[in-house]
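Rest of the complex left out; these chains stay put.
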Amino acid sequence: MPTDAQQACFEAGIKFGSLYHQFAGTPVSPDSARSLERAMADAIENQPHCESVTVAVDDDAVREAIDHDEGYAELTGHLMTVEMRVRYRGVTVRTRMAMEDGYPRMRLVDVVDDGTSTDDDGAGDDGSAGAADGDR
Amino acid sequence: MPTDAQQACFEAGIKFGSLYHQFAGTPVSPDSARSLERAMADAIENQPHCESVTVAVDDDAVREAIDHDEGYAELTGHLMTVEMRVRYRGVTVRTRMAMEDGYPRMRLVDVVDDGTSTDDDGAGDDGSAGAADGDR
Amino acid sequence: MPTDAQQACFEAGIKFGSLYHQFAGTPVSPDSARSLERAMADAIENQPHCESVTVAVDDDAVREAIDHDEGYAELTGHLMTVEMRVRYRGVTVRTRMAMEDGYPRMRLVDVVDDGTSTDDDGAGDDGSAGAADGDR
């Protein structure tokens, strides 16, 4: 049976995939970036177990991505950084998406069991020691 | 060769289809409806020839659409009214999407040539007399 | 009141915006391009007044767009050519999206009234003479 920590990580992944594929392709410019950031965060925070979402669109990256006369780009992972906190039973998962070697990488930052989960081993589920290997 | 008025109507249709299919499926609740309305309008106003977009999410309809315990619905045309104004050369097109017989119908409201388009007949392109038949 | 030809152009625009923003962002590789082309065409042909849709994903462009180790790209207008035929009452509209100066441009190719529309002027609505100016 999956542990609470595993369920929490699954839920965190769902939110990330949802945010990305719901909004990828949205026309964006520096003028519209603020309202898009806000709407993306508010929309995904509606989902179960999602405690907080922060989206930061990079205006400079948007300006560079505008490679034609129309004055806007289409949103991709190259243009934003996203952070989320998901809580499932007693387990809190923090995640982050940022550019890494030219690819917008979604990462588990840490997985922390506050001791109230139903998982009986703390060891593997306690990520308080730090981020995943690749995440620096 | 398509007239300026026809081009304007084509552009207006593009904006409607874009708005609808970019944002359909977005998690929405009365609490997140305002930021979503704003982001949808700002995003589509980035597109060429788009002068203004107004989105009104119907909070009562959202509440009714929430048929499970999670506290949010997914955005569909049943939950919003949209108005847009598109201008192509001298032609201004106003469009509207609202519920009609249970289907979110997108309509041309009127097509008005201010006389500066390159179209040499005014007749067929002057919609100032009123809305399309079905639009009431 | 909008003419049948204007309505037909509006409908054609809706289909284009829908197709683009529904599928932009879809993970695509040369191996998955054929099933995506097919599904995009079949999906949009469901919409009212849509007679035919053809989508051609450019496998070479997809390969070039794969700029990371994961082996896939995200669908954008840079990676495909789309043609559609929409018919509203007696008016047939042909449209096309293809790359033009680095921007995926959606174009009205022609607007042809077969004489059975309710439009009483044929002049402005007959696009049989050819494509729009910019479309070559």
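Think of it as A, B and C in the order they're written, each chain with its own count starting at 1.
One rule holds in what follows: a residue touches a chain if its C-beta (ideal position, glycine included) is under 8 Å from a C-beta of that chain, and two chains touch if they have at least 3 such contacts.
Predicted model only: the values in this text are computed from it and were never measured.
S.K.: Looking at 3 placed copies, how big is the full complex in copies?
M.R.: Number of sequence copies in the full complex, not just those placed: 4.
Definition applied: only the chains that are shown with their structure count from here on.
S.K.: Validating interface symmetry: for the copies chain B and chain C, is the fraction of residue numbers used by both over half? Same or different.
M.R.: Counting shared over all numbers used gives more than one half: same.
S.K.: With centres defined as the mean C-alpha position, give me the chain A-chain B separation in Å.
M.R.: Each chain's C-alpha centroid was found; their separation is 31 Å.
S.K.: Mind checking the centre-to-centre distance between chain B and chain C? Centres are C-alpha means, answer in whole Å.
M.R.: 19
S.K.: Do you know which chain C residues sit against two or more other chains?
M.R.: In chain C, residues 20-21 touch at least two other chains, as defined above.
S.K.: Help me check something: in the complex, which residues belonging to chain A touch chain C?
M.R.: Touch residues, chain A against chain C: 20-21, 24-25, 67-70, 74, 76, 101-103.
S.K.: For a test of understanding, state which residues of chain C touch chain B in their complex under the given definition.
M.R.: 1-3, 5-7, 9-22, 93, 95, 106, 108, 110-111, 119-121, 123-125, 127, 129-133
S.K.: Tell me, which parts of chain B touch chain A in their complex?
M.R.: Per the stated touch rule, the residues are 18, 22-23, 25-29, 31-32, 35-36, 38-40, 42-48, 70-72.
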